[in-house]
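Below is one structure, written out as structure tokens, with a few remarks after it.
Of the protein chains in this complex, one is absent; all others appear in place.
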Amino acid sequence: MQLCLLSQPRLLGSVRALIETLAARIGFCQRGCGELVLAVDEVLTNIIRHGYEGAEDGRIWISFWSLQEPSVGIRVAIEDHQQVFDPSEFPERDLEEVRPGGLGLSLLRTLTRSCRHEVRPEGGMRVVIEKFCEDVGDSEDPESGGESAGTEGMHP
Amino acid sequence: MQLCLLSQPRLLGSVRALIETLAARIGFCQRGCGELVLAVDEVLTNIIRHGYEGAEDGRIWISFWSLQEPSVGIRVAIEDHQQVFDPSEFPERDLEEVRPGGLGLSLLRTLTRSCRHEVRPEGGMRVVIEKFCEDVGDSEDPESGGESAGTEGMHP
Amino acid sequence: MTPADTMTITEEQRGSDLVLQPIGDVDLSRSPQMRARLAAALAKKPGRIMVDLSKVPYMDSSGVATLVEALQHCRKAGCGLVLTSLHPRVRSIFEIAKLTQVFEIVDQTD
Partner (left out) sequence: MTPADTMTITEEQRGSDLVLQPIGDVDLSRSPQMRARLAAALAKKPGRIMVDLSKVPYMDSSGVATLVEALQHCRKAGCGLVLTSLHPRVRSIFEIAKLTQVFEIVDQTD
């Protein structure tokens, strides 16, 4: 499954609703769904604020793959054609320091099993996130309603 | 905004979640959101069942535009590359007749201001739906939570 | 992980009635399963089949078609079919399809 959207903050809510449902279907518990939603939201927020610097006509592509190996999870790739930046210039935020901002990349790293920033050959950046159901360390019940069914082969 | 997905029934729930949130943001009341969601679902269900005949590797593209003219609403285009069919061969269902099936196209026509089936030059079909907030004839409160904000220029 | 597209449908005997309660949206990914469960329920020859829809926030025409088909089978078998506790969205699709008179629809399981 792939979603293409413009760099508009007002579209974030719809993207979250889509990802929440996809994650629940794959088998993520409620907490896992929430963490995935937040991780992707943080990537999008950074692209809109820093990548496209608030311009509302930048394009963003989000692609989803369900994973069975090494366990059940999801891979999300978020692509843009903004200028390139190097996230290693922004190391782990010192969480003892109280200041607004600088939270997004830390959250992203904490909420995912892996997250990788790469330069797209065609220009722009690609952020690839992986998260697995078993990563979520709580015993909370999965969504009720039999929503925890598989979603193999979501990729278009 | 554009969504590309495979012809898999299990993805319908995520598409519904996306459309529901988009419609609420544009300003549809709860009932209008529900009607739009159902209309698009019926188009997708027909494409999956009849167009791709249950094959799960067919592609479907859904594009959204918010409308300001003649009033606030949404246009949704749903495209596939299935074989072509002529919906005029399936006229209004006789609703007095009780039989399973044959409901989808009637619902689609009832739930939208306009719905048009066209052949894509590149092969396959395109269904274009338009629905306006004011079409929904109830006085129900719009979604709470200030979700009824505009979503101009959603188109990628 | 549960297999893809599985929906929970609980079943409870109440006197001679059989109460089925599907949980979750009934769309194309779920209606085949509801169809199978309704057929299995009918095979048990209950007095009536009550379908409690209180946990079905959404249904599309594939779900409605499944219920229409079940109604036809029930009528042939002399078994009642009652739909209970419809969400407003689900009720409205029955209204549009002019099926509220065809089905016995009640507000609650008693």
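Labels for the chains are A, B and C, by order of writing; each one numbers its residues from 1.
As a convention for this text, contacts are C-beta pairs under 8 Å (C-beta built on N, C-alpha and C of every residue); 3 or more make two chains touch, one makes a residue touch a chain.
Predicted model only: the values in this text are computed from it and were never measured.
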Residues of chain A in contact with the chain not shown: 8-10, 12-13, 16, 31, 34, 37-38, 41-42, 45, 48-49, 95-96, 98-101, 103-104, 106-107, 110-111
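Definition applied: only the chains that are shown with their structure count from here on.
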Maximum centroid distance from chain C, chain identifier (CA atoms): A
Geometric centre distance via CA averages, chain B-chain A, whole Å: 27
Cα-centroid distance, chain B relative to chain C, in whole angstrom: 25
Gap in Å, rounded to a whole number, between the CA centres of chain C and chain A: 38
Residues within chain C bordering two or more other chains: 4-5, 25, 29
Residue numbers of chain B (touch at least two other chains): 8, 10, 13, 16
